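Here it is: the structure, laid out below.
Every protein chain of the complex appears in place save one, which is left out.
In order of appearance the chains are A and B, and numbering begins at 1 in each one.
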Amino acid sequence: MADVAISVKNLNVGYISDFGLLRVLRNVSIDIPEGKITGIAGESGSGKSTLATSIMGFINPPMLVESGSIIVDDKYEILSMPKDELNKIRGKVISYVPQAAQNSLNPIRKVKETFADILKSRGMDYYANTDIVYKALEDVGLTDRQVLDMYPFQLSGGMKQRVVIAISLILNPKILIMDEPTTGLDVIVQYEILKLIKKLQKEKNLTLVIISHDIAMLFQISDYIAVMYGGQIVEYGKYITLLKESYHPYTYLLLSSVPTVSSRRKKLPRIPGDFEGFIRYPKGCVFSARCPFATITCKENPPETIVYDKFGFYKCSRYPQWRNEVSKAYE
Amino acid sequence: MSKLIELIHVYKDFIVRKGVFRKEHRPGIWDVNMEIRSNEIVGMVGGSGGGKTVIAWMIVGLLKPTKGSIMYYPMGLDVTKMNKKELKKYRADVQLVFQDPYSSLDPAHTVKWHIERPLKLYKYKGDIEERVKELLKEVALTPPSDFLNKYPFQLSGGQRQRVYLARVLALNPKVLIADEPVSNVDASIRASLLDLFKRLRDEKGISILYITHDIATIGYVADRVYVVKQGRIVEEGDVETVITNPKDEYTKLLIESVPDPFKRIE
Partner (left out) sequence: MAQRKLGIFNVNIRIDKYGPFYNLLQGIWEQKVARVGLYILLAIIIFSLIGVFYTPYNPASTQFPRDLPPSPQHLLGTDDYGHDIFSQLLVGGFPVIGVGLLTGLIGTLIAILVGVTAGLYADTLIDRILSGITQIFLIIPGILIIELIGAYLGAVQIKLGYLTILLALSTTGWAWGARVLRSLVLSLRRREYILSSELVGESKFSIIFRQIIPNNLPFIASNFFFTAIYGITGFTFIYYFGLGSLTQINWGTMLYWSLGGEAYLRGLWWWYIPPGLMIGLVAFSFALINIGIDRVANPRLRVWDVKKYKKQLEKIGKKEEEAEVKWQM
């Protein structure tokens, strides 16, 4: 039985705004398996980044955790740890690569100075630990050490992303969360980075959590995939299950609506409309307003969570009936 | 099908300063020959840094090529040699759609302002507010009154792209140069934006030069394609042929790299 790297239970997170408390994450529970790649897919505004920052404990006003628990590595209860203890595990146990991380490299520091800063914050001297830095660079495929003497603007997007990944792994964390690691890169570089991520995960037996809106990309490398919509996880399971026959209509629609080379001449289904937002949160199923298979019951009553495995569940009351109505999505 | 825009032996060098007095010429675009014909969507595909945006900017006159000409046949003139008046007329016909929906709209102004301005600048005769609403309907932002007074920060990426398209359509262009219009938009919304492009070609006869690094979307929306690698065209032809039978190594690499949920990376 696989171990659980991150256990999230009944998490409710919101933002305090002038409109009151905007609840974003609604009763989110998920167990992330150890030593595997888990992808979290969702459109913008689905709450995926909020989930990631909550797991890392980056909770600042106006963000507020209403209730719930997050347990990392079976021992760290993130939501009740004080700041200095959280800082101790960040980088060492669990590490985070934020969105557009390539742009967050300090533009006026050379790469080696950035490494030095990080090592210094852990009480380590750069010059005493160059072997760690060199190894980290080699691991990400940057064999030319001249990179260390360059400034970020001298590096290409792909190289910057590699540097950022190297930085996040330098203290050998067990768990790595990456938010949109390939957004902003062209397909060729993206392909290279994906291969790199896969290789690193295997070599170091990392638990990897990758967040992205690019569901096609997630299916290429993840072992498990969670699909988020409107602040809830609507489906979670092994990638192969979701690929062959997903339980939730949103998963199916997301997968089929992305243009691929093989589907180029086919008609693609649409997901009309936009998410109504967290202020006017829908009664009933969160996806019902845009679901081509929704009935009145769907719009009135929220569906039960049907758990079929330790790492598998879905929230749809019309499975398997909607499978017979698939053509509705193509109208 | 007639030729609308043609790039003939276009070169662009970039001058890089090395020190106070020395300058170095770096070749950017090298001998590019390209056509945009009426009633078509033609694709330009290649990795980033390959010069696609430079070509787009040269076509709309934001940059001048070092050598070569860009002919615009409906006016019978070379874009690189147009004077201010001719350029203004040209820009009513040929417009650019930018890549990043998060910086293509002015954060200090409403949707209504963005679409009104081109109408006012080109002296639209008629009810401006009505026309703004019509344009919003054309880009499927309905009901229009919901969007008129919204600021960009209140809109999603896909919505912003549509507002920008409405702004550009206000000029009744004949050609749209779309530079990576769907790259910064959620993957699931790309198809509907691309459908909008197809509709513009079919219903309004607008030709579109669709620039991207994702060859799958080219396969979805374009009729012909040019493959650009580091400032040169390495392959061209009709989309079906190029995708099913790629000749150049770079084209093959582009096809292989496109994310496909059924192509597992181990």
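Quick notes on this one:
As a working rule, contacts are C-beta pairs under 8 Å (C-beta built on N, C-alpha and C of every residue); 3 or more make two chains touch, one makes a residue touch a chain.
The structure displayed is predicted, hence computed values, not measured ones.
The chain that is not drawn here is touched, among residues B:37, B:91 or B:263, by B:91.
Check B:60, B:111 or B:141 against the missing chain and you find that the one touching it is B:60.
Along chain B, the points of touch with the absent chain fall at residues 60, 62, 88, 91-92, 95-96, 98-100, 103-110, 117-118, 121-122, 149, 151, 164, 167-168, 171.
Rule of thumb we're sticking to: only the chains that are shown with their structure count from here on.
Put simply, the C-alpha centre of chain A and that of chain B have 31 angstrom between them. The residues of chain B lying in touch with chain A in their complex are 47-49, 156-159, 184, 186-192, 194, 213-217, 219-220, 243, 253-266.
If you check the complex, the residues on chain A that touch chain B are 43-45, 156-157, 183, 185-191, 194-195, 198, 213-217, 219-221, 243, 253-255, 257-265, 268, 270-272, 274.
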